[in-house]
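Here the complex is missing a single protein chain, while all its other protein chains stay put.
For subunit A:
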Amino acid sequence: MSNTDTHAGEDLAGDTTPTDDVADERELGAAGSQLSTAPREEPLAAGPRLGPIGWARWFWRQLTSMRIALLLLLLLSLAAIPGSLIPQTSASSNKVDTFLTQHTTLGPIYDKLQLFHVYSSVWFSAIYILLFISLIGCIIPRSWQFVGQLRGRPPGAPSRLTRLPAYTTWRTDTEPEEVRKAALTLLKRRRFRAHVVGDAVAAEKGYLRESGNLIFHVALIVMLVSFASGSLFKSEGGKLIMEGDTDGFSNTLSQYDDFTSGSLFDTSNLPPFSFSLDHFVGTYERSGPEVGTARKFQADIHYSAGPGDSEHKGVIKENHPLQIEGSKVFLISHGYAPSVTVKDGKGKVVFHGNTPLLPFDKNLSSSGAIKVMDGYHDKNGKKDQLGFAALFVPTFGGKGQMLSQFPAPDFPVLNIGAYHGDLGVDSGVPQNVYQLDTKSLTPFKDSKGDILKKSLLPGETMKLPNGAGSITFDKGPIKQWASFQITHQPGEGWALGGAVAAILGLAGSLFIQRRRIWVRATKGPDGVTVLEMAGLGRSESAKLPEELGDLAVTLIPEAPPAPEPDAPGVPEADATAPGPDADDAGEATAATGAAPADHAEGAEK
């Protein structure tokens, strides 16, 4: 798969000049051959009566053809679109759930079509796997061809150099052998691959274009493979830690709140590091139009690389994960963990501690559940469980909604709704620790018969009715929590190397021109040497004539021009070809150098 190549040989061969030139054209085609390894397009014709091998071969040829590769590329870009418009499970499973409840007809259809996980869906994978097979099927033969070209030599000069895209000639008194020798030296010095064929020097340069092209495509495969293998061996998990929590986190499977790993990851291989959160700092814009926007998040931590290692102080910020034992620890989110004290009817403390609440808006209005699972007895002395639906705002906006006005704890208020009964934690069904499952819970009622709910300031207490106890929002600074993501992703180096190689290869394949230069020196009938130079590139470029001019200028001291004979130079047998001075062509299509050809209007009769 070539990015930029146009078939120079094909273009030349497409000329419809009279039959005299047919042989000439063939020769020109040969001169431009193997200037790239771009595949020739074959007509889309399925031969009749193909055997299974024939069909397989036909299918393979189709798959590796440029046309199909292009279609697959187009399909890939189209297939990527829905994933950006439809909520994806990988990004936010909550949004997918919301979507499913809102769209009862469309939702299941989308689900069937795997539109909630587009990038791991069967059809998306099919497209890119086919594309990569096509790519491999294209690269391998091209690499072989390129190796062949590298081992071969540039083809000899076509007999009529005047027909090439860039051409120049002059007469000189230097002997042809000397001219060829000088040209060979010059071209080799300019790092052309050059050799003498017959009466001319043939030279070629710019092989890096082809190499770059191949490197780029191979690098894409390397990146894909390293990502794929990386995901087999990777592990990733989340952990929420409260400030001052002395236990912190140690890297074992049981400590994770959630954990996913690739199918080939061995969980016993988790490196034994540990860390704890000393302090979380969040600062927010206090004035201006972006009031409340976060300015700084920082987690001050203590960590140790393993049981034998001493404790180190460390800081984790956004953009600055902690790198430890081949894993990275990222700061993902943060919130508040207000402290409450729950007492039973006799005044005995049954719960005292901080409960992390999850923020649901920009100003950190948070919600969660405080669960008293054991130790509580109701007024009759019967074992019971208590559940409190907690709503917390760090900055209360006065009367009205429990919505925070600012993310910092300037005016913290905790709203509590009280329930008792079976929390459901013993049922064995996994449940969300941040949600209260009220199915088998009975709400405490207030005097009006509504669910008992009260907004508390720090230090305030809500009494549960009928001597069921009380809950107090403890005074003192509100503790914060931070959640961390611990990632171990091998194969990063390969992916990065692939990416760098891809860019370099791409630059090489797009910026370097592969071109051939021929220098022919022959003795004219009058004994004066006629020197001809011509250039051919893969695509038309203004640089080729410039380079040819440069080479000519450099060659002139070795082969100084001889005085022109009276008649306009008509070199050797090439009498029919338009010479450089015989300006018999129509319009100028390409002006070279700094001086634009100004005789454009002089259309020839």
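The rule is simple: a residue touches a chain if its C-beta (ideal position, glycine included) is under 8 Å from a C-beta of that chain, and two chains touch if they have at least 3 such contacts; residues count from 1.
Methods note: contacts and distances are computed from a predicted model.
Peer 1: Could you tell me which of "AAA family ATPase", "Assimilatory nitrate reductase electron transfer subunit", "Response regulator" or "C-type cytochrome biogenesis protein CcsB" is the UniProt name of the chain missing from the displayed complex?
Peer 2: When "AAA family ATPase", "Assimilatory nitrate reductase electron transfer subunit", "Response regulator" or "C-type cytochrome biogenesis protein CcsB" are compared with UniProt, the left-out chain turns out to be "C-type cytochrome biogenesis protein CcsB".
Peer 1: Of A:Ala126, A:Leu253, A:Val349 or A:Ile503, which one is in contact with the hidden chain?
Peer 2: Of the listed residues, the one touching the omitted chain is A:Ile503.
Peer 1: Who touches the missing chain here, A:Met66, A:Ile221 or A:Ala562?
Peer 2: Considering all chains, including the one not shown, the answer is A:Met66.
Peer 1: Any idea which of A:Tyr110, A:Phe146, A:Tyr167 or A:Phe388 touches the chain not displayed?
Peer 2: A:Tyr167
Peer 1: Need a quick check: the contact residues on subunit A for the chain that isn't drawn.
Peer 2: Touch with the absent chain occurs at residues 1-6, 8, 11-12, 14-17, 38, 41, 66-67, 69-70, 73-74, 76-77, 80-81, 83-85, 88, 90-91, 118-119, 162-170, 227, 236, 285, 288-290, 293-297, 317-321, 328, 330, 332, 485, 487, 492, 495-496, 499, 502-503, 506-507, 510-511, 533, 540, 542, 545, 548-549, 552-553, 556-557, 561, 578, 580-581, 583, 585-597, 600-601, 603-605.
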